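Heads up, one of the protein chains got dropped from this complex, but the rest are sitting where they should.
For subunit A:
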Amino acid sequence: MSDDEISERISGYIRERFLSGDQQQELEETTPLLEWGVLNSMNTALLLMFIRDELNVAVPPMKINAGNFQDVKSITALVNELARQQQAATPAGTESA
């Protein structure tokens, strides 16, 4: 998945679940999600589940910090980096379930 695709999927999920649809299209890649309380300790868990189930990327506890979740841009970078690592760790010819 490209950066743009990942970014769009994550933005879409945040708009739908945490911003009542974001009618006025205010969400940007650099909107400070933690600082403005769009993401909090409870719904970050929901976003993690979305990333695991829909983007097939597991986020290890070490990576769950304020820096990696501050905005859509940094979440996208994290997911992209983890996706590469996790793909490299999967033996060739197998597919993760």
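As a convention for this text, a contact is a pair of C-beta atoms (placed from the backbone, for glycine too) under 8 Å apart; a residue touches a chain by one contact, two chains touch by 3 or more; residues count from 1.
One rule holds for everything that comes next: contacts and distances are computed from a predicted model.
Of "RNA polymerase sigma factor (Sigma-70 family)", "Sn-glycerol-3-phosphate ABC transporter ATP-binding protein UgpC", "Amino acid adenylation domain-containing protein" or "Aldehyde dehydrogenase (Acceptor)", only "Amino acid adenylation domain-containing protein" is the UniProt protein name of the chain excluded from the display. Within the entire complex, the positions of subunit A that touch the omitted partner chain are 18-20, 22-24, 26-27, 31, 34-38, 40-45, 48, 61-62, 64-66, 69.
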